[in-house]
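Pasting a structure below so you can have a look.
With one protein chain removed, the remaining protein chains of the complex are shown where they sit.
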Amino acid sequence: MFETIEITLIYTFLLGSLYLLVSLGFSLICGVLRIFHLGYAYIFVATIYLTWMFFHTLNLPLWPSILLMVVLQAAIAIGLYYGIIAKYLKQEEKIITGLLLVAIIANAAANKWYPIQSAVNLPTTIIDGTLNVGSTTVPIQMVLAAITGIVVTALFVLFFLKTKTGLAARAISYDINSAKMMGIQVEQLYMFIMVIVVIPVIIAMLMIAPVLAVNPDMGWGYMTTAILVSVMGGLGNIRGTIIASYIIGFAHSFVSFPLGEPRLMNLAALIVVIIMLIVRPQGIAKTESLW
Amino acid sequence: MELEIKREKLVLRVGTQKYEWHIEPRYWRNPFIYVGILILVPIAVYFLYPQWLPTVIDANLLAAIAIPLGWMTIGTGRMNFGPQFYIGVGGFTAALCSINLGWPPFVTLLMAILAGLIFGLLMSPLSIIAGGLYYTLLTLLFPLVFLEITFIYTDLFKGDTGLFGIAQMVNVGHFTVNQFLICLMSLFMMLLYMFIVDKIMRSKFAASMAAINDDEEVAEAMGVNVKKIKIISFTIPAVMIAVIGWFYAHYYGTFSGVTYLPLAFMVKVLLVSMIGGRVQIYGNVIGGYFIVILELFLSSVLGEYSQVVFPIILLILLLTLPEGLFGLYRKRRYREYLPTLHVRR
Partner (left out) sequence: MTEILKIDSVSKHFGGLMAINDVSFSIIEGETLGLMGPNGAGKTTLVNMITGKYLADSGNIQFMGHDITRMPAYRRCKLGISRTYQIPRPFPELTALMSVVVSALYGKDRANQSLEDAATEATHYLEFCGLFSKRNVLGKDLTLYELRGLELARALATTPKLIFVDEVMAGLNPDEAYKAVRLLERAKEEFGVTILWIEHVMAALMQAAQRVVVLHYGQKICEGLPQDVANDPYVIECYLGSCHV
């Protein structure tokens, strides 16, 4: 029984940190841009498959592929912002459906050109092998991913607390109209946020691609987790998102190890979130803002 | 008995009773004309291009899903992003009752209605408790979780392969005549739903729904029983959508979660609404036919690439048409009852 507790806790930490990376961007967009980025799933698919395209099909070395992919993703994010979001900021259904369509297009494109059979496999392992923690073995890559997750989140928090741009973002999340009146350039900040939220996902995906499976439909699963974490943590609140990621990580580990039914993972997370919403509808967050 | 056709009215006198119906004199707004056209379509298709009957059936059914969804959206004041959940409920109920218990289609219809009613009632409190965006999110996630359940309990739901062997709705022996009869049935369902929702949207019920959409708190202070209206506006459209699930199960003879529960199907339904001009009821019909014809055209011309091109075209259409196709025709009337979603707490 002691091992079960141990493995549950370890995976709570690992999964929670991973989900933190995955959900941070979604929560930020909800908090600052106040829209629902239902197309978030495309980022996961685009990271893996664009890198694979540069690396395998165009035969470029690994690091230039990654760099190109980042540049392309930034361009796509900017394009999405100007094309869809900026035009329809008041008509949320259009934004949501439009972004969802983008995710579907990405999914369909990945399915068409790199279906599951093409054995996409990114050699982004930093340290190979496994680690023995107590009586459980975990891939070192996952531990590294978890640590990176915490570091990246800490960097983001520092950014929002200490820099001027971060301050502006926080102001927007409190009250957009007053922020505009204070001379904050909202459009540029929106665009900036759209671009930087891509980064945690890229890091997460590149680090765990060797460990967890890769397939064209992977975006939806991660987006579901991001949605659940953000809803529970209070949309747009980083503190709440951090707490919620670990709670959901715990829910997933609990269902996988002590209960031994990993198929129930998403259902368990959903039930936890629903209970949370009934008990405290505004989520874990105490304030309505970013921090 | 006397029937008199005046300029705008049809007057029927039977004994001492008098019945009056108002006829819309502007022929382009007369619903009977459009209903006539819609009835002629399957007849024409049956005789000219019988291989397109399934397309017409699909179009009718998509429109029939979008119509109660419009009512649900207006009545609850939030957008439901998971209507396919009820298709799953209705379809699986019908399929399981038909396969495991051997019940005929019209008995499974009652079961599907019952299942829709139960799940609709269970979930309707969400429309009251959950704020706009949370509600949208949760409704988005429910079908995905349902899909996972079908995989988990795969011996019951046959998540991997889908259920098959469901009794056919009508069987007169000849395949094309079957299709034709099913097409007429689908048309009937769509027209029935259109009639119901249209009458509701023209009644005093609609005034209260419009008030709720604008400002719930003030509506309640003015005497509107907000909770009752939300629950009714959630449950009855849920039942209507579940019946369409029943229809899909008995029409195709197979039912599988992966066809109807993931987001791809939801986007289709949503686009039928949007391209048809959001919650304009008649626009949903046009949206339904348009999307189905577009998909058919693309897959016959582009083959495999249609999976990628179809959503691209839909995206372009979404962004370029301000009010959907129907908006091109409709003059800008000032009564928009549509809820807006904001990331509020």
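As written, the chains take the letters A and B, and residue 1 is the first residue of each chain.
Everything that follows uses one rule, which is that a residue touches a chain if its C-beta (ideal position, glycine included) is under 8 Å from a C-beta of that chain, and two chains touch if they have at least 3 such contacts.
Predicted model, so just to flag it, every value in this text is computed and none were measured.
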Mind giving the shown chains that are in contact with the missing chain?
-> B
Out of B:A44, B:L101, B:L156 or B:A207, the sole contact with the unshown chain comes from B:A207
Contact residue for the chain not shown (choose from B:E2, B:D155, B:E217 or B:E304) | B:E217
Name, in rising order, the residues on chain B that touch the hidden chain in the full complex.
-> 202-204, 207-208, 210-211, 213-215, 217-226, 334-337
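Methods note: only the chains that are shown with their structure count from here on.
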Name, in rising order, each residue of chain A that touches chain B in their complex.
-> 30-31, 34-36, 38, 83-84, 87-88, 90-94, 96-98, 100-102, 104-105, 108-109, 111-112, 220, 224, 227-228, 231, 234-236, 261, 263-264, 266-267, 270, 273-274, 277-278, 281-283, 288
Interface with chain A, chain B side, in the complex: residues 79, 81, 129-131, 133-134, 136-138, 140-142, 144-145, 148-149, 151-152, 262-264, 267, 270-271, 274, 278, 304-305, 307-308, 310-312, 314-315, 318-319, 340-343, 345
